[in-house]
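Excerpt of the complex: some chains, original placement.
Chain nomenclature is as follows: A, B and C, assigned in order of appearance, with residue numbering initiated at 1 for each chain independently.
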Amino acid sequence: MNLSNDDFDAIGLTLRLASTVTLILLIIGTPIAWWLARTHSSWKGFISALVAMPLILPPTVIGFYLLIAMGPNGYIGQLTQSLGLGILPFTFWGLVIASVFYSLPFVVQPIQNAIEAIGKRPLEVAATLRASPFDRFFSVVLPIAKPGFMTAAVLGFAHTVGEFGIVLMIGGNIPNETRVISVQIYDHVEALEYAQAHYLSAIMVLFSFFALLSIYTLQRKQVSMNISNERQG
Amino acid sequence: HGQTVKVAVASNFIAPMKHIIREFKKENGHHISTAYGSSGKFYAQIKNGAPFDVFLSADQHKIQTLENEHLIVTGTRFTYAIGTLALWSNNTQFQPVNLAILTNNKFDKLALANPKIAPYGQAALDVINSLNLSTASAKKWVQGENIAQTYQFISSGNAEVGFVALSQVMQQRQNTPHSVFIIPKQLYRPILQDAALLSRGQNNQAALDFLAFIRSDKVTAIIESYGYHQPQNISLSESHQ
Amino acid sequence: MQQQDIIVRFKTSQKHFTLNVDVKLPARGITAIWGQSGSGKTTLLRCIAGLEKAQQGMFKINNQEWQNANLFLPTHKRPFGYVFQEASLFPHLTAQENLDYAIKRAPAKTSQDTYDKILAIMGIENILNRHPQHLSGGERQRVAIARALLIQPQLLLMDEPLASLDHKRKTEIMPYLEQLNLHFDIPILYVSHSIDEVARLADHIVALENGHVIAQGGLLEVLSKIDSPLDIGEKTGAIIEGKIVEKDSTWHLAAINLANNKFWFRDNGEALNKTVRLRILARDVSIALSQHQDSSITNKLPAVISDIVADQKDVSMSLVQLEIDPGQLIARISNKSINTLSLNKGSTVWAQIKSAAVVN
């Protein structure tokens, strides 16, 4: 059985979307995670809850409100219009923003955990070795927390790939711009084209599984390295 | 009496269905339980043992497929409503709405339901093709999963204009005659919404009563008041495929 | 004109603890910061490093200010090196890469010479390609010290660098620390709760108790006084210094001149004329009224008793301050013996010290 051109387009678009989203997630998720890991502010719980909200809200609800907010009369829409960007729904970048919002907790939490696990000692050590805060981040935090960043990247990527309800709502199902694999599978199912649906789903399941397997295997190596000098009298 | 009928209803028919249920309950002691959703999903569910007695689909194709698979009671398939397609805009700059808007091609986004999975989308495509606009406008299409989503695209202002069901715009009071344009029938193949008695409702008196009720004049009037019309002159077996 | 001083003034209150220190230290040699667990040694070092922000603080070294009421240099702008109490090598870097981390960030280029010298003194040439988790505790600390030196510090802060190591590893690393002071002209603040370490390494001592300085000064003066405020129990003793004047290769002994006598102790291979420091614990000093030739006690020095005080820790004992020339000794003597021998301030006696008992 062969994939149709539409299917290939959907796969290509999905990979492009997921890569873009992952990159942006890492860029904005890292400072948030950093702040959450280090702060003693009483806002911490509040911000954590806010970041985690998308875990809980049904994607269609999120999509519905994002559609309104990003529309010409919504706050976001008026902002983007005043910036000369037009409105975002039905564009690739609209999808990117919605997906970033939706997958944020999947990226922030592993990075936060990894940074918390470093503790503040390595950073103090680096400071005594004349490393500026910026330098400390790149020479200490990033390399030590690498597995956390990797988990974050893979989860963010994979979750964007599987993202559906929001994409449907914000995307408008535009081929090559917003019609991603999950929507394509959905369309196949709705159109009773079950063979194609099965085929695409199988590809997706295998992809997800091996992505996950690889991070968990990597993480295990890391953990066992740390644990090796655990037991003490 | 006192039996229960479980009805699967296409989402686009929610509003008239709620009205019909109220009337149905007044007339007899049956209990009625309705599930709303997309016809494609109902098809998958019925194939996998869903406990529905009656299926009010949004199209004809799914009911026919079920018939071929012997999942409905033979001879019970009929068209309960014919949808009316409307062009709608929530943006005053595009009002009064008429076909010239389409041919002028001045809009940014044109909303329609996904033709592949939604009958109103198929009808919208017919209109576009009839007007020979498909190449000019294809890049501006935004497709909703169903007409409800299509409606949201327009009502939120993200698409300036789009094809919706007349039944939808009639429900919303704020719509003026200026904002709606009823598409001439000759521009698209009729949107036939079929219903049928499912195999598991075969011996359910409530199901039989409900199907009979749907076809009563009273209900016909209700359905029409929501912007649909009835297949007075169209034979049951008429097919468009 | 440069003032060779370190001025340390910190006042800061935490929930259960207040640090209040105001001292002037020599900007050369090793200054020990000594105190019981919880006395505030680490807090003081962290304040100096800028890792802790004291409510009131001022720090000046050789007229260069790091901190005062209006100034607070962040840690990475203060030119010091820090050796932390426990393992502090970066786990993701090899020993070599840990050193490179410092070299890259040092204010000036590291000369090959200095680099080789540091590696040689720390004895870590052969372990550079290992990751910290494959180094023993002692090796790790040596790499950490090398790293702190390679940052080209103007001041070295060492927080109990030996505390987490067992006796064997301690004795293994101690000589390296002595080498440090000899080869690099960097003042060192050395935190320790072990008076043995302090006595062996430091020139100057600051004793902390409960966040306050209870004694400070030259090591010899502070430790060799019987009325020292330092509560070091069994370890009470005096420190004497002298040049090696003779070596006896047959018996592996060396001698310094003390009270016009040769004072013999085990020869550790130091060269003639080198100044060595010997620690003589009060418990190891006995007193005789005459000079006995037929005993195995090698060292017998004429001394005058300048003071006798009761031992706070032991009702049966007293501490006896003995003046030798030059310097002082302390002897812990049972009150009964003091009575029997009629020892008094001003008595002229022989102080007896086995060479086996000399710590150096």
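FYI, contacts are C-beta pairs under 8 Å (C-beta built on N, C-alpha and C of every residue); 3 or more make two chains touch, one makes a residue touch a chain.
Source: prediction; values computed, not measured.
S.K.: If each chain type is represented by one copy, what are the copy counts across the full complex here?
M.R.: Here the complete complex works out to A x2, B x1, C x2.
The rule is short, and it goes like this: only the chains that are shown with their structure count from here on.
S.K.: Taking the mean of all protein CA atoms as the centre, name the chain whose own CA mean is closest to it.
M.R.: Most central by this criterion: A.
S.K.: For chain A versus chain C, what separation do you get between their C-alpha means, in angstrom?
M.R.: Computed from C-alpha means, the inter-chain centre distance equals 55 Å.
S.K.: Can you give the whole-Å distance between the Cα centres of chain B and chain C?
M.R.: Between these chains, centre-to-centre, one finds 91 Å.
S.K.: Taking each chain's centre as the mean position of its Cα atoms, how many Å separate chain A from chain B?
M.R.: 37
S.K.: Chain A: which residues touch two or more other chains?
M.R.: Not one residue in chain A touches at least two other chains.
S.K.: How about chain A: which of its residues touch chain B in the complex?
M.R.: 64, 67-68, 70-74, 77, 87, 89-90, 168-169, 172-174, 186-187, 189-192
S.K.: Give the list of chain C residues in touch with chain A in this complex.
M.R.: For chain C paired with chain A, touching residues are 49-51, 74-77, 80-82, 84, 88, 90-92, 101-102, 105-107, 133, 147-148, 151.
S.K.: Touching chain A in the complex: which residues of chain B?
M.R.: Where chain B meets chain A, its residues are 38, 40-41, 43-44, 62, 65, 109, 111, 114, 116-117, 141-145, 149, 152-153, 156-159.
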